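With one protein chain withheld, the remaining protein chains of the complex are depicted in position.
Right, chain A next:
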Amino acid sequence: MAMEVITPEGFRFDGRRVNEPRGIQCCVGGCGREADGYAVFELGSTKAVAYVYGPMEAKQRSQSLHDRATLSCTLSTATFATVARNFGRKGDRQSQERSMWLQQTFESAILLEQYPRSQIRLFVQVLQAEGSPVAAAINAATLALADAGIPMRDLVVACTAGLLGRKPAMDLSREEEQAGGAAVLVASLTGSKRVSLLEVESKVPEGFFAPLYDMALQGCHAIAEQMRRPRNPDIQRSLCFLPPRTCLLEHASEGFSLRKSRRKA
């Protein structure tokens, strides 16, 4: 049997209770004049960055539709994001499949018919995968789309839930994911309480699906609440969309130092 994942007092490894997501940090807009929308989303130490370009004329005629915009999504994972470094694996099956999830999720949320014959391009990269990378990627993408001013039916927010022992827990970290319990990923349109993505990649024991699903949905709502509401209630609520600008600089310098270290090796 694996090690104890929940203490008798009901705490997890990192000190959370089962119904608490990790700490959230959003950084939206402000930087990167080239892109129309830009956001960084952090879920604990999982980190994803998203860029949105468009709506713009499609690069190829075949990609445009006469009555609505097309959405193309790319979700990649940085080589340094995971514990095991894997170089030169761009466009592998896993990231292709995940890109597809992202595309299907957002096609239902974005009002694509407002921009006929154009294309919206969404690029998401997971910079650090410490559990629930796809959830972080979806959340980053939502923020970037909101920053670009692309009309959406709702904020799409994603969260995972998994079994720890026999208890459902919200927002799995990497250790908890690797413990091998069942896990689900849910992305929901939080305001209308609809679900736009549900991924179950492992076997869920009988009778556990409903509680897991509920737990993930609860997580979505908790995260959405924090995305909308700034930490200081005196500040305007939408101002959580306008964070300090230093973020990208930090991120860029991080990337820079990483690149340097790789060159040395």
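Please note the rule applied: contacts are C-beta pairs under 8 Å (C-beta built on N, C-alpha and C of every residue); 3 or more make two chains touch, one makes a residue touch a chain; residues count from 1.
Note that in this section contacts and distances are computed from a predicted model.
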| item | value |
| --- | --- |
| Candidate names "S1 motif domain-containing protein", "Nuclear cap-binding protein subunit 2", "tRNA (adenine(58)-N(1))-methyltransferase non-catalytic subunit TRM6" or "Trafficking protein particle complex subunit"; UniProt protein name, chain not shown | "S1 motif domain-containing protein" |
| Which of A:Glu20, A:Glu107 or A:Asp154 contacts the chain that the document leaves out | A:Asp154 |
| Contacting the left-out chain in the complete assembly, out of A:Met56, A:Met100 or A:Leu198 | A:Met56 |
| Hidden partner chain, touching residue among A:Ala69, A:Leu122 or A:Ala161 | A:Ala69 |
| Those residues of chain A which, in the complete complex, touch the missing chain | 29-30, 33, 36, 54-57, 66, 69, 111, 115-118, 146-155, 189-192, 228, 230-232, 234-239, 241-246 |
